[in-house]
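All protein chains but one are shown at their positions in the complex.
For subunit A:
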Amino acid sequence: MIYDNQQISLTKEHWFAACSVEDAVINGGVCVKHGNEQIALFYFTRRNEWYATQNLCPHKKQMALSRGMLGSKNEEPKVACPFHKKTFSLVTGQCLSGDECDIKTYPVKVENGTVFIKVDTKEP
């Protein structure tokens, strides 16, 4: 168990069940719907790590990052947008190719075969 139930009820933050581990794509991403929000969920199988970011690529405002390609720069895990290959750190959300805006990241955890993502507010 990574979190403590008490704390959750105190803050507005909320873990929601996104999908099952089998639904995720090996070394790739899927798009998760949370209300009107689109979240890109990545299963970096090679590193055995999970990440989640906004699905919107800030470059041309395309809902595309979940279809992006995973990789690393030095040791930092990153995703490349399929449109123009701008890359973003999966850890910090920082844009790694120049001055483009950074993206939002979300904490992820896996419990009993289900993938949870932590968001700011409960489903609207």
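Definition applied: contacts are C-beta pairs under 8 Å (C-beta built on N, C-alpha and C of every residue); 3 or more make two chains touch, one makes a residue touch a chain; residues count from 1.
In the analysis below, contacts and distances are computed from a predicted model.
One chain of the assembly is not displayed; among "Nitrite reductase large subunit NirB", "NADH-ubiquinone oxidoreductase chain 5", "Glutamyl-tRNA(Gln) amidotransferase subunit A" or "Fumarase, class I alpha subunit", its UniProt protein name is "Nitrite reductase large subunit NirB". Listed for subunit A, the residues touching the missing chain in the whole complex are 18-19, 23-33, 38, 41, 44, 46-47, 59-64, 67-75, 77-78, 80, 82-83, 85, 87, 98-101.
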